[in-house]
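A protein chain is absent from this complex, but the other protein chains hold their places.
What follows is subunit A.
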Amino acid sequence: MASEKAEIDALKKECDGLRTQIEAARKAVNDGSMTGASGGVASVGRVQLKLRKTLKGHLAKIYAMHWATDSKQMVSASQDGKLLVWDTHTGNKLVAVPLKSAWVMSVAFAPSGNLVASGGLDNICTVYNIKAASPKTLRELDAHTGYLSCCRFLSDSEILTASGDTTCCLWDLETGKQKVVFTNHIGDCMSLALSPDMNTFISGACDSLAKLWDVRDGTCKQTFSGHTSDINAIAFFHSGNAIITGSDDCACKMYDLRSDQEVINYQDTSLNAGVTSLALSSSGRLIFAGYDDFNCHIWDSLKGEKVGVLSGHDNRVSCTGVPEDGLGVCTGSWDSFLKLWN
(Lines give C-alpha, C1' and ligand atoms only; values in the text may rest on other atoms or scores of the structure.)
Protein backbone atom coordinates (compact mmCIF):
# COMPACT_ATOMS: atom_id res chain seq x y z
CA MET A 1 0.00 0.00 0.00
CA ALA A 2 2.70 2.42 1.06
CA SER A 3 4.84 1.64 -1.98
CA GLU A 4 1.82 2.18 -4.24
CA LYS A 5 1.15 5.56 -2.63
CA ALA A 6 4.80 6.43 -3.15
CA GLU A 7 4.52 5.39 -6.80
CA ILE A 8 1.39 7.52 -7.28
CA ASP A 9 3.09 10.50 -5.67
CA ALA A 10 6.09 10.07 -7.95
CA LEU A 11 3.80 9.94 -10.98
CA LYS A 12 1.96 13.06 -9.80
CA LYS A 13 5.27 14.84 -9.55
CA GLU A 14 6.15 13.70 -13.07
CA CYS A 15 2.77 15.01 -14.32
CA ASP A 16 3.39 18.41 -12.79
CA GLY A 17 6.87 18.44 -14.30
CA LEU A 18 5.52 17.53 -17.75
CA ARG A 19 2.80 20.19 -17.56
CA THR A 20 5.42 22.80 -16.69
CA GLN A 21 7.58 21.52 -19.54
CA ILE A 22 4.70 21.85 -22.02
CA GLU A 23 3.91 25.40 -20.89
CA ALA A 24 7.57 26.36 -21.19
CA ALA A 25 7.79 24.87 -24.69
CA ARG A 26 4.67 26.81 -25.74
CA LYS A 27 6.08 30.03 -24.30
CA ALA A 28 9.39 29.47 -26.07
CA VAL A 29 7.72 29.64 -29.50
CA ASN A 30 5.37 32.46 -28.55
CA ASP A 31 7.37 35.13 -30.32
CA GLY A 32 4.55 37.46 -31.34
CA SER A 33 0.78 37.85 -31.30
CA MET A 34 -1.57 37.06 -34.17
CA THR A 35 -3.40 40.36 -33.78
CA GLY A 36 -0.10 42.23 -33.76
CA ALA A 37 1.02 40.44 -36.92
CA SER A 38 -2.31 41.34 -38.57
CA GLY A 39 -1.68 45.05 -38.20
CA GLY A 40 -0.67 45.28 -41.84
CA VAL A 41 -3.66 43.31 -43.16
CA ALA A 42 -6.45 45.35 -44.75
CA SER A 43 -9.59 45.63 -42.63
CA VAL A 44 -12.75 43.88 -43.86
CA GLY A 45 -14.81 46.91 -42.83
CA ARG A 46 -18.34 46.43 -41.57
CA VAL A 47 -19.81 43.11 -42.80
CA GLN A 48 -23.51 43.62 -43.49
CA LEU A 49 -25.27 40.51 -44.69
CA LYS A 50 -28.95 40.52 -45.59
CA LEU A 51 -31.59 38.04 -44.54
CA ARG A 52 -32.58 36.27 -47.77
CA LYS A 53 -34.93 33.52 -46.57
CA THR A 54 -36.63 32.33 -43.41
CA LEU A 55 -37.37 28.60 -43.47
CA LYS A 56 -40.53 27.82 -41.55
CA GLY A 57 -41.72 24.34 -40.79
CA HIS A 58 -40.43 23.14 -37.45
CA LEU A 59 -42.84 23.35 -34.51
CA ALA A 60 -40.33 23.50 -31.69
CA LYS A 61 -36.74 24.52 -30.89
CA ILE A 62 -34.17 23.75 -33.57
CA TYR A 63 -31.06 22.19 -32.08
CA ALA A 64 -28.88 21.39 -35.08
CA MET A 65 -28.39 21.84 -38.80
CA HIS A 66 -25.88 20.59 -41.37
CA TRP A 67 -25.32 21.50 -45.03
CA ALA A 68 -25.09 18.84 -47.73
CA THR A 69 -21.91 18.90 -49.82
CA ASP A 70 -23.94 20.15 -52.83
CA SER A 71 -24.37 23.47 -50.94
CA LYS A 72 -28.06 23.38 -51.82
CA GLN A 73 -29.66 20.83 -49.51
CA MET A 74 -29.55 21.21 -45.77
CA VAL A 75 -30.90 19.11 -42.91
CA SER A 76 -32.25 20.51 -39.63
CA ALA A 77 -33.29 18.82 -36.40
CA SER A 78 -35.90 20.00 -33.95
CA GLN A 79 -37.30 18.78 -30.68
CA ASP A 80 -40.65 18.60 -32.47
CA GLY A 81 -39.31 15.14 -33.27
CA LYS A 82 -38.49 15.69 -36.93
CA LEU A 83 -35.54 16.05 -39.24
CA LEU A 84 -36.31 18.23 -42.25
CA VAL A 85 -34.26 18.16 -45.45
CA TRP A 86 -34.58 21.49 -47.27
CA ASP A 87 -33.82 22.74 -50.77
CA THR A 88 -32.42 26.10 -49.65
CA HIS A 89 -32.64 27.62 -53.13
CA THR A 90 -36.42 27.23 -53.36
CA GLY A 91 -37.14 27.02 -49.63
CA ASN A 92 -39.04 23.76 -50.19
CA LYS A 93 -38.99 20.84 -47.78
CA LEU A 94 -37.76 17.74 -49.59
CA VAL A 95 -37.89 15.05 -46.91
CA ALA A 96 -39.33 14.79 -43.40
CA VAL A 97 -37.83 12.12 -41.14
CA PRO A 98 -39.92 11.30 -38.05
CA LEU A 99 -37.69 10.51 -35.08
CA LYS A 100 -38.24 7.74 -32.52
CA SER A 101 -36.96 10.10 -29.85
CA ALA A 102 -37.81 13.80 -30.05
CA TRP A 103 -34.85 14.79 -27.84
CA VAL A 104 -32.49 15.34 -30.72
CA MET A 105 -29.25 17.31 -30.25
CA SER A 106 -27.31 16.70 -33.43
CA VAL A 107 -27.78 16.04 -37.13
CA ALA A 108 -25.40 15.31 -39.99
CA PHE A 109 -25.54 14.92 -43.78
CA ALA A 110 -23.31 12.27 -45.39
CA PRO A 111 -20.96 13.67 -48.08
CA SER A 112 -22.78 11.50 -50.66
CA GLY A 113 -26.14 13.07 -49.80
CA ASN A 114 -27.66 9.59 -49.44
CA LEU A 115 -27.72 9.40 -45.65
CA VAL A 116 -28.47 11.61 -42.67
CA ALA A 117 -27.80 10.82 -39.00
CA SER A 118 -29.17 12.20 -35.78
CA GLY A 119 -29.10 11.55 -32.06
CA GLY A 120 -29.59 13.12 -28.67
CA LEU A 121 -30.83 12.17 -25.22
CA ASP A 122 -31.60 8.64 -26.43
CA ASN A 123 -27.78 8.05 -26.47
CA ILE A 124 -28.19 6.53 -29.93
CA CYS A 125 -26.94 7.74 -33.32
CA THR A 126 -29.55 6.71 -35.89
CA VAL A 127 -28.62 6.69 -39.57
CA TYR A 128 -31.35 7.10 -42.21
CA ASN A 129 -31.35 6.47 -45.95
CA ILE A 130 -33.20 9.49 -47.34
CA LYS A 131 -32.98 8.36 -50.97
CA ALA A 132 -35.44 5.52 -50.36
CA ALA A 133 -39.10 6.10 -51.26
CA SER A 134 -39.69 7.02 -47.64
CA PRO A 135 -36.88 7.56 -45.12
CA LYS A 136 -35.61 4.22 -43.90
CA THR A 137 -33.61 3.58 -40.71
CA LEU A 138 -30.31 2.06 -41.84
CA ARG A 139 -28.56 1.64 -38.48
CA GLU A 140 -29.03 2.39 -34.82
CA LEU A 141 -25.58 2.93 -33.29
CA ASP A 142 -26.15 2.11 -29.65
CA ALA A 143 -23.16 1.93 -27.32
CA HIS A 144 -22.70 5.37 -25.84
CA THR A 145 -23.72 5.63 -22.20
CA GLY A 146 -24.47 9.34 -22.46
CA TYR A 147 -26.31 11.71 -24.80
CA LEU A 148 -25.22 12.12 -28.39
CA SER A 149 -24.06 15.73 -28.77
CA CYS A 150 -22.55 15.64 -32.26
CA CYS A 151 -22.12 13.34 -35.25
CA ARG A 152 -20.23 13.66 -38.54
CA PHE A 153 -19.97 11.23 -41.49
CA LEU A 154 -16.59 10.43 -43.02
CA SER A 155 -18.35 8.51 -45.80
CA ASP A 156 -21.42 6.29 -46.25
CA SER A 157 -19.59 3.61 -44.26
CA GLU A 158 -18.07 5.51 -41.32
CA ILE A 159 -19.34 8.07 -38.83
CA LEU A 160 -17.81 9.89 -35.84
CA THR A 161 -19.89 10.63 -32.75
CA ALA A 162 -19.31 12.77 -29.64
CA SER A 163 -21.13 11.96 -26.40
CA GLY A 164 -22.04 13.17 -22.94
CA ASP A 165 -20.33 9.98 -21.71
CA THR A 166 -17.03 11.90 -22.33
CA THR A 167 -15.98 9.74 -25.28
CA CYS A 168 -16.00 10.11 -29.03
CA CYS A 169 -16.38 7.10 -31.27
CA LEU A 170 -15.71 6.00 -34.86
CA TRP A 171 -18.36 3.56 -36.11
CA ASP A 172 -18.44 1.12 -39.01
CA LEU A 173 -21.83 1.58 -40.65
CA GLU A 174 -21.66 -1.76 -42.42
CA THR A 175 -21.50 -3.71 -39.15
CA GLY A 176 -23.02 -1.11 -36.85
CA LYS A 177 -20.11 -1.64 -34.46
CA GLN A 178 -17.61 0.73 -32.82
CA LYS A 179 -14.23 0.73 -34.58
CA VAL A 180 -12.33 3.14 -32.34
CA VAL A 181 -13.24 4.75 -29.01
CA PHE A 182 -11.53 8.03 -28.17
CA THR A 183 -11.13 8.44 -24.42
CA ASN A 184 -9.32 11.28 -22.67
CA HIS A 185 -11.83 14.05 -21.96
CA ILE A 186 -13.02 14.33 -18.36
CA GLY A 187 -16.22 16.15 -19.21
CA ASP A 188 -19.16 15.67 -21.62
CA CYS A 189 -18.03 15.93 -25.25
CA MET A 190 -20.16 18.61 -26.87
CA SER A 191 -18.86 19.03 -30.39
CA LEU A 192 -16.53 17.57 -33.00
CA ALA A 193 -15.09 18.58 -36.38
CA LEU A 194 -13.17 16.57 -39.00
CA SER A 195 -9.94 17.93 -40.47
CA PRO A 196 -10.00 18.79 -44.19
CA ASP A 197 -7.78 15.74 -44.91
CA MET A 198 -9.99 13.51 -42.67
CA ASN A 199 -6.97 12.01 -40.86
CA THR A 200 -7.66 13.85 -37.62
CA PHE A 201 -10.59 15.38 -35.79
CA ILE A 202 -11.05 17.81 -32.92
CA SER A 203 -13.46 17.62 -30.01
CA GLY A 204 -14.62 20.24 -27.51
CA ALA A 205 -15.93 19.26 -24.10
CA CYS A 206 -17.36 20.43 -20.78
CA ASP A 207 -13.89 20.04 -19.25
CA SER A 208 -13.16 23.30 -21.16
CA LEU A 209 -10.54 21.51 -23.27
CA ALA A 210 -10.26 20.94 -27.01
CA LYS A 211 -8.43 17.81 -28.15
CA LEU A 212 -6.94 16.74 -31.48
CA TRP A 213 -7.23 13.00 -32.27
CA ASP A 214 -5.87 10.59 -34.87
CA VAL A 215 -8.98 9.10 -36.50
CA ARG A 216 -7.37 5.71 -37.19
CA ASP A 217 -5.35 4.88 -34.09
CA GLY A 218 -7.44 6.63 -31.43
CA THR A 219 -4.60 8.61 -29.90
CA CYS A 220 -5.08 12.05 -28.46
CA LYS A 221 -2.31 14.05 -30.13
CA GLN A 222 -2.75 17.50 -28.60
CA THR A 223 -4.77 19.20 -25.86
CA PHE A 224 -5.72 22.88 -25.89
CA SER A 225 -6.72 24.75 -22.76
CA GLY A 226 -7.68 28.35 -22.02
CA HIS A 227 -11.46 28.35 -21.92
CA THR A 228 -13.02 28.61 -18.48
CA SER A 229 -16.26 26.81 -19.26
CA ASP A 230 -17.86 24.22 -21.57
CA ILE A 231 -16.73 24.30 -25.19
CA ASN A 232 -19.96 24.02 -27.21
CA ALA A 233 -18.68 24.55 -30.73
CA ILE A 234 -15.55 23.70 -32.63
CA ALA A 235 -14.38 24.03 -36.25
CA PHE A 236 -11.25 23.53 -38.33
CA PHE A 237 -9.73 26.44 -40.15
CA HIS A 238 -9.77 25.45 -43.84
CA SER A 239 -5.96 25.24 -44.09
CA GLY A 240 -6.09 22.46 -41.48
CA ASN A 241 -3.52 24.22 -39.30
CA ALA A 242 -5.77 25.97 -36.82
CA ILE A 243 -9.00 25.39 -34.93
CA ILE A 244 -11.68 27.72 -33.60
CA THR A 245 -13.66 27.00 -30.43
CA GLY A 246 -16.75 28.65 -28.91
CA SER A 247 -17.61 28.38 -25.23
CA ASP A 248 -20.11 29.09 -22.44
CA ASP A 249 -17.44 31.49 -21.12
CA CYS A 250 -18.69 33.90 -23.87
CA ALA A 251 -15.45 33.73 -25.85
CA CYS A 252 -14.25 32.11 -29.04
CA LYS A 253 -10.60 31.19 -29.41
CA MET A 254 -8.29 30.26 -32.24
CA TYR A 255 -5.62 27.67 -31.46
CA ASP A 256 -2.81 27.02 -33.92
CA LEU A 257 -2.07 23.28 -34.17
CA ARG A 258 1.59 23.67 -35.15
CA SER A 259 2.39 26.16 -32.34
CA ASP A 260 0.26 24.07 -29.98
CA GLN A 261 -1.38 27.10 -28.33
CA GLU A 262 -4.06 29.74 -28.28
CA VAL A 263 -3.25 32.54 -30.74
CA ILE A 264 -6.35 34.75 -30.59
CA ASN A 265 -9.22 35.32 -28.17
CA TYR A 266 -12.49 36.67 -29.59
CA GLN A 267 -14.25 38.40 -26.73
CA ASP A 268 -16.15 41.60 -26.15
CA THR A 269 -17.15 43.03 -22.75
CA SER A 270 -20.59 43.87 -24.15
CA LEU A 271 -21.16 40.23 -25.09
CA ASN A 272 -22.27 38.36 -22.00
CA ALA A 273 -23.82 35.36 -23.66
CA GLY A 274 -22.44 31.87 -24.22
CA VAL A 275 -21.38 30.74 -27.70
CA THR A 276 -23.54 27.89 -28.98
CA SER A 277 -22.24 27.32 -32.50
CA LEU A 278 -19.79 28.59 -35.07
CA ALA A 279 -18.87 28.42 -38.76
CA LEU A 280 -16.20 29.97 -40.97
CA SER A 281 -16.51 31.74 -44.29
CA SER A 282 -14.71 29.95 -47.14
CA SER A 283 -11.44 31.91 -46.81
CA GLY A 284 -11.53 31.57 -43.03
CA ARG A 285 -11.45 35.35 -42.60
CA LEU A 286 -14.92 35.58 -41.06
CA ILE A 287 -16.17 33.62 -38.06
CA PHE A 288 -19.94 33.38 -37.65
CA ALA A 289 -20.66 32.62 -34.01
CA GLY A 290 -24.15 31.96 -32.65
CA TYR A 291 -24.80 33.19 -29.13
CA ASP A 292 -27.42 32.82 -26.40
CA ASP A 293 -28.24 36.54 -26.92
CA PHE A 294 -30.36 35.60 -30.00
CA ASN A 295 -27.71 36.91 -32.42
CA CYS A 296 -25.00 35.53 -34.64
CA HIS A 297 -21.97 37.80 -34.28
CA ILE A 298 -19.35 38.05 -37.02
CA TRP A 299 -15.64 38.20 -36.11
CA ASP A 300 -12.59 39.06 -38.20
CA SER A 301 -10.56 35.90 -37.55
CA LEU A 302 -7.18 37.58 -38.09
CA LYS A 303 -7.67 40.87 -36.24
CA GLY A 304 -9.91 39.54 -33.46
CA GLU A 305 -12.49 42.31 -33.97
CA LYS A 306 -16.26 42.10 -34.15
CA VAL A 307 -17.24 43.19 -37.68
CA GLY A 308 -20.95 42.51 -37.92
CA VAL A 309 -24.05 40.85 -36.56
CA LEU A 310 -26.93 38.76 -37.92
CA SER A 311 -30.00 39.81 -35.98
CA GLY A 312 -33.49 38.52 -36.48
CA HIS A 313 -34.05 35.46 -34.34
CA ASP A 314 -36.39 35.67 -31.35
CA ASN A 315 -34.53 33.15 -29.29
CA ARG A 316 -31.09 31.58 -28.84
CA VAL A 317 -29.16 30.84 -32.06
CA SER A 318 -28.41 27.14 -31.57
CA CYS A 319 -26.69 26.23 -34.83
CA THR A 320 -24.76 27.93 -37.62
CA GLY A 321 -23.38 26.61 -40.90
CA VAL A 322 -21.68 27.80 -44.07
CA PRO A 323 -22.03 25.57 -47.15
CA GLU A 324 -19.00 24.36 -49.12
CA ASP A 325 -19.45 26.94 -51.89
CA GLY A 326 -19.35 29.67 -49.22
CA LEU A 327 -22.32 31.48 -50.75
CA GLY A 328 -24.18 32.13 -47.50
CA VAL A 329 -24.68 31.43 -43.82
CA CYS A 330 -27.54 29.49 -42.25
CA THR A 331 -28.58 30.13 -38.65
CA GLY A 332 -31.02 27.92 -36.73
CA SER A 333 -32.72 28.95 -33.53
CA TRP A 334 -34.85 27.93 -30.59
CA ASP A 335 -37.46 30.22 -32.20
CA SER A 336 -38.05 27.25 -34.60
CA PHE A 337 -36.83 29.08 -37.71
CA LEU A 338 -33.80 28.76 -39.95
CA LYS A 339 -32.52 31.87 -41.66
CA LEU A 340 -30.29 32.19 -44.73
CA TRP A 341 -28.04 35.24 -45.05
CA ASN A 342 -25.54 36.59 -47.56
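Some observations on this one:
The rule is short, and it goes like this: a contact is a pair of C-beta atoms (placed from the backbone, for glycine too) under 8 Å apart; a residue touches a chain by one contact, two chains touch by 3 or more; residues count from 1.
In the analysis below, contacts and distances are computed from a predicted model.
When the unshown chain is looked up in UniProt, the name that turns up among "dihydrolipoyl dehydrogenase", "Cytoplasmic tRNA 2-thiolation protein 2", "Guanine nucleotide-binding protein subunit gamma" or "NADH-ubiquinone oxidoreductase chain 2" is "Guanine nucleotide-binding protein subunit gamma". Per the touch definition above, the residue from A:Met105, A:Ile124 or A:Leu340 contacting the chain not shown is A:Leu340. One chain of the complex is left out; on subunit A, the residues touching it are 1, 4-5, 7-8, 11-12, 14-15, 18-19, 21-22, 25-26, 28-34, 37-38, 41, 44, 47, 49, 52-53, 72, 88-91, 184, 219-223, 237-239, 241-242, 256, 258-261, 263, 281-286, 301-302, 322, 325-329, 340, 342.
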